[in-house]
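Step one of this worksheet: look at the structure below.
Right after this comes chain A.
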Amino acid sequence: MVSPIYIVAAALGVGFAIGVLGKLGKNFSGILALLTIGFMTFVSSEWLYAFYVGNQVPTYIFTAGFKPPISINLLMGPKEAFLTTMVNFIGLLGGIYLFFNFGRKGRNAYVVYMVFLMSLNVVIMTRDIFNLFVFLEISAIATAGLILIERGNRAVGAGFKYIIATSIISSILLIGIIFAYFYTGTLNIDGLVQAHLSTTATGGIAVFLIMIAAVLEMKPFPANGWGLDVYEGSHQGFSAVVSVATATASYYVLYKLLAIAGPVGSQWDYYLALMGAVTFIGSNLLGVKQKFARRLLAYSSIGQLGLLMLILGLRKYLGDNLDYVVLGILITNLFAKTGFFWLAGIVKAKTLKEWAIIRRKPFFLFLMGTFVFALIGFPPFPSFFAKWTMVMNLARQGGFGWIAVILIGSFLEAIYLFRWFGYAVKGEDTYKYDFNIRWHKITPIVILVAALYYAGYLTSQYTELGRMIDFIPLFFVLVLFAIDFLPVAVKNTIAILGMGTYFYFIYPDLDNLRLIFEVIFMVGGILTLIAGYAYKGKRSGFYPVAILMYAGLTGIIQAHTTLEFFFGWELMTAGSYFLIIRGKRSMPHALSYMLFSVAGAYAILAGFGIANIGQAFPSLDIMNNIQYFPNWAYGLLLIGFLTKTASVGLHIWLPGAHGEAESDVSPMVSAILLKAGVFGIVLALIGMSKSDFDLSALAYTLGWIGALTALFGNIGAVFQEDAKRLLAYSSIGQLGYIVFAFAIMTQLGWLTGFTYVINHFLYKAVLFLTVGAIVLRVGTHNMYEMGGLIKKMPWAFFAVLIGIIALSGVPPLSGFTGKWLFYNAIIEKGWYFQGVIAMFAGGIAFLYLYRLIQTIFLGQLKDNHRNVKEISIWFLIPIYTLLTGILVFSYEPQWVLKPLGNMIAQYFPNNGLHWEGSYAYSHLGYWTGAGVAATVSVVFVIAFILLKIMTRKAHKLEQFDIVFSGERPERPETTHIAYNMYAGFYKAVWPLTVPLVERFWTWMSDLVHETAGFVRRIYSGNGQAYMLHIILYIIILYFITIGGNI
Partner candidate 1 sequence: MEYLQLGRISLIISFLLIIIGFWGILSQKNIIKIIVSFTILDTGINVLIVSLGYLKGRTAPIIDASVSQGPNHNVLNAIVDPVPQALVLTAIVIGFGVTALLLAYAMKLFKAKRTLEINQFNDLKW
Partner candidate 2 sequence: MALFIGVLVLAMAIIAILNKKLSIAVIAAGVVSLFASVLYLLMAAPDVAMTEAAIGSGLSTLIFFYVLNKIKRYNG
């Protein structure tokens, strides 16, 4: 082992020597400096490895040959080894990234950079408080110098503000140190800890001054204008290093000094948590209003610092897991934030909107996506596991308020990061300038991304639960990324084969409940993928994200533990987000989808946290046995799942997201994806049915939510001109029925629910596939721009016809099965009022379903559609396969319903259906699928024949066989019968359709933006004002913590 003192000796020795050696050339100095940083990295990582292997004990390094407190000593323990390795590693990559930027400033810049990194190492390792002060000063001075590798006045201003602010902070620290020395006679941190300074009144002030200085180094909101300016104003390559390496060191300083303030659970813990929370929420809130990329990164960095401070303050709750949580957050921030800053340095786009240029080079988009998802805490990145562990521990210890704080702050961060990412993926790219790739700049970023994925895998292996997570589907996703250059047919085949094989291997292990959903997810997925053959070219990026969604879906099915479930849930969210944003005008809808999903996921996370209280092992079965706050736990879980099923109030993302998606994506995200929410609701309701607590109020509320969703969804669908949006609203309504049915919590209710689940999957897939295929042919979503397509697309017509019959619930198709069961269940349960609403909603469904046939297929063929062909065969194959499913389910429902009933009987043994052959009996009556179908078919055939006979003499009209009045309307489409078809009806029901909900969410969003816009005015840009903030912060905190009690 190389003693860490050689880090110092090497950096200084080489640094001093470069003064003379530097005459050999600038690049020589640079390479020498890089080699030295490499040596530093080697030393620290060697220690880290020794600790990792496990045969190393923490080692003190004594200087001057005396034991502390006589002399200064350094400590190399596992934490120090990890942090120094990270600092040096980032520093090394940063050195490569900035190599030529430094070069322009002459050889001194290399030396300053090297010494800067060395000082951070010492700051991390030292156990002497004055030594800490000295090396903090070194790092501050070096930073103030390196800020100026960026040209321009902004950097100079930022550097000046930085140095005056840090001077004030270090003055405060110095006063604290000298008083601490005065009272204890030692400068050694361990000695100060033992002296219990804060127990005495006077020592309390010294501790206060030391702690507040350490806190101010963490740039707490709102005394952090200077920090923001540094991140924004200096060269992005260097901002990254300051943002992560300095921040890491500052965190550790706070960690070390917190021991002086008192043991775990002392007052200072609480203050830290409070300041961290204010910073975390405050800076993320202000980030929401930010338009400029660099400044936004600055806000995000400071938010992360606040989070670290908050976590440290919550160490009482986290116990032994503190280090794990910090490690997860820190390592994500280290890699992702650094990479993001460096990416910003390459792309050079100023505003967020200008980042649209990044997708000219898709690989860069991949990098950015990785960073965004890592920062927000999506799997498989370390922050995901850290956040999970944190919430679980907080919930177990009763820190519910802190959970809320952390989740709200994270949500605010998600808002701006996803908005930014949305601009990058889909924003208008009308900018003239481009960005160029230089290898020495891109290589460090790629290394960081690789490290990020690997760190994610490694972090997961460190939790007992994470080790169970199946990474095979994710690996498959990565493979698909790697082969993205292949043509679409090849990738489609590989994707289908992959899913099929996976399904083949896992389905024997599933119980019936899971099998139903797994079949919907995987078989449905394969069927919709078949439609992909209709696409030409490469379809870049489609397959990895589609498979990512399916990986998540199968993940939630296969989950045995809550963590696995949540892991799958988040993967599915990420994948579906990417699928949705692929649509042409999807950017805002994808954003709102993502935000609702993230909020929903946080609700689920909190729900799992509460469910986990008092449990020995967090398997998924704990949902059946929630012991504390069951209403909260189930309520939060249900809210989370309801965001995915787009229940009323949480539905506003759905119409746009589904409507604007690509033709074969709409069925994926509608027919298939929505069922994930249903699966969650089913799991929660199973738990509620088994609970010892009385949870009927929750179920009752859920029932109402379902009924209202059915009503509002269907009313919304009526007034759509866009065929796909119509179907999307219809999905909201149908999901409302499903939620309602499950909320009934009886065997019949659940049978209804499952019938609807299967039905909705079948007909919504058929309808979306068909409409999507038609849209591909005619090039518009608007129904009034279609018409008369029946002749051109008879196969499509038949599919839509069957689909809407099944959907509307009229005999003879399976929709009727559902309706019959539904009314039985409602009557049995006695929820008449809700039942009436649902029935009314069912009536409304006819209004819009009729239009699908009437407007698209009947009427006049449009001029420009004269040459359209039948929809693609690749769409027809899955459509007709699904149609077969509908017919089978309609004529032989008992094939499915009987086993379903048996399965549900596990949970609700009473009052099920009673089967005799194909006759089903409830206590209200009986019904037979085949019988009804046969009867109706006979009636239909008779009616059809009669009609044919009666209209024998009908005269066939050609398309232009009409009389023009000689007037030409301004907007011809307004004369179309389908245009604004239900205008009259609208007058009657508008209060129900006025998007009150949307108005509410708009109001919320405006509120957030305006608050942010108002608060951020404190950052006036005046360095003096920033100093005033710092001093005011100190004073206010003094009065809070110590006040007059002296």
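Here is the rule we use: a contact is a pair of C-beta atoms (placed from the backbone, for glycine too) under 8 Å apart; a residue touches a chain by one contact, two chains touch by 3 or more; residues count from 1.
The candidates came about this way: all candidates are chains of the complex that A comes from, given by their letters.
Everything numeric in this text was worked out from a predicted model, so none of it was measured.
Any copy counted, the candidate of 1 or 2 that touches chain A in this complex is 1.
Within the complex formed with candidate 1, the chain A residues making contact are 130, 134, 137, 141, 144-145, 148, 153-154, 156-161, 163-164, 167-168, 171, 174-175, 178-179, 181-182, 187, 228-229, 232-233, 290, 295, 1016-1017, 1019-1024, 1027-1028, 1031.
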